[in-house]
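The block that comes next holds chain A.
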Amino acid sequence: MELAVDVGWGTILAIKTIVVLAIIPLGAIILGYTFLLKMMAHMQSRLGPMDPGGFHGWFQLFGDGIKFIQKEDVMPAESDRRIFAIAPAVVVISTFLVFLVIPAGPDLVVSNLDVGVFYALAVSSLAVVGVLMAGWASANKFALLGALRAGAQLIAYELPLLLAVVGVVVMAGTMSLQGIVEAQQNGAIFGWDGIGNPFIFGQIIGFALFLVAAQAELTQTPFDMPVAESELVAGYMVEYTGFRFLFFFIGEFGTAFAFAALAATLFLGGWAIPHVTDPGWSNVLGPIVLLTKVMLVAFLMFWVRFTYPRLREDQLQAVAWKFLIPIGLVNILIAGALKVAF
Partner candidate 1 sequence: MSADFAVDRQAWRHLADAQVNIELDTGDMILNLGPQHPATHGTLRLVVRLDGERVISADPVIGYMHRGYEKLTEFRTYPQITTLINRIDWLSSFANEVPFLHGAEMLMDIEAPPRALYIRTILTELSRIATFMLFLGEMGLQVGALTPPFYGFRDREHVLNLIEAATGGRFHPNFNRIGGLKDDLPWGWINECRNGMKVVLDACDTLEELVAENEIFEARTRSIGIIPREVGAEYGVSGSNLRASGVDWDLRRDGKPYLVYPELDFKVWTHPDGDSYARYWVRLQETREAARMVIQMLDRIPSGPIMAKVPRIIKVPEGEVFVETENPLGQMAYYVISKGATGPFRVKIRSASFSNVSILPWLLRGVYVPDVITILGSLYFILGDIDR
Partner candidate 2 sequence: MADDLEREQSGAAEEVSVEQQLARTDEPAAAEQARADADEADAPPTEEQAEGESRPLDDTEHELLARLERELGDGIVESADAFGMLVVRVKPDAWRRAAEVSKRELECDYLSFISGIDWQPAPREGDEAGGDTSSPVQPTEMSFGVGGSAGRMQVFAHVESTWRHWGVTLKTDVDERDPHAESWVTTYPGADWHERECWEMFGIAFHGHPSLRHLYLPSEFEGHPLRKDYPLLARVVKPWPGLVDVEPMPGEDTPAAQNGNATADADKGGGAEAAQAADADEGESS
């Protein structure tokens, strides 16, 4: 990628890390504000925040962030101090790492790994470790119960997530995310290549499976047993206050942003617009297109979150093992058959 000015390798890396570090809290705030505050409010025939920041309360989450930062972060007496302190960092790091591979434009990707998808899913399961550390270290019965539930759930839903993605990889023929985006851009549906071949058509089951599994990874309703406020008050986050709780909040919505971006890239064609191929334009339009697709996917996820009650622990596991995984396998079978036929 030639830049107008000749810039050393180090500076490019610095710019990339700063961009990724900025995206996570910004993405969390955008998702949190539009969906958790405004959309949920209107779905419940309320208005949501109106006063902070004047127009429709846009400053609400920034204000929350500042509030959390200046709050005293308390450590319970019998808690295991070091693990208690590191746990939120582990949860948030897994979100940062996922963004390294998500492309926002032909050149706008931190590192275009050939095994991008494999890497993204491997890294996203790091959060389980962070959650277990948080639950164990807070020395609180509710937190322990929440953490154990979270551990069981996240592991149970890794598998359907992988199976959903395998279908896409089979159709795209490559594991690198750029490759998948190109495959969708210049693919054709039975010859007609008006809008390329976004894998959502071929892989509608895969898309649904991915969304359900992502919902469970994020511990959102109907799978939010670990953070069930009516029983365990706040699950593994119960003892966290101040800055550390802010980490968990950013982690939660950052991961939601990451999974939405992953789903957009894998199923809706990522940053690509069907017939715009020259790199200049794509680099500019890419992020905007990706953002709209992310908002679309996030809308679906949060819409489900605000409507459904929550499944009980054993029903949750039953859905994963007995229902999602067989469907995932069948989906790969169909993807393979389609691949061979066309």
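Operating definition for what follows: contacts are C-beta pairs under 8 Å (C-beta built on N, C-alpha and C of every residue); 3 or more make two chains touch, one makes a residue touch a chain; residues count from 1.
These made the cut because all candidates are chains of the complex that A comes from, given by their letters.
A quick note: this is a predicted structure, and the numbers were derived from the prediction, not measured.
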{"item": "Complex member touching chain A, one of 1 or 2", "value": "1"}
{"item": "Contacting residues of chain A [partner candidate 1, same complex]", "value": "40, 43-46, 141, 145, 221-222, 224-225, 228-231, 233, 305-315"}
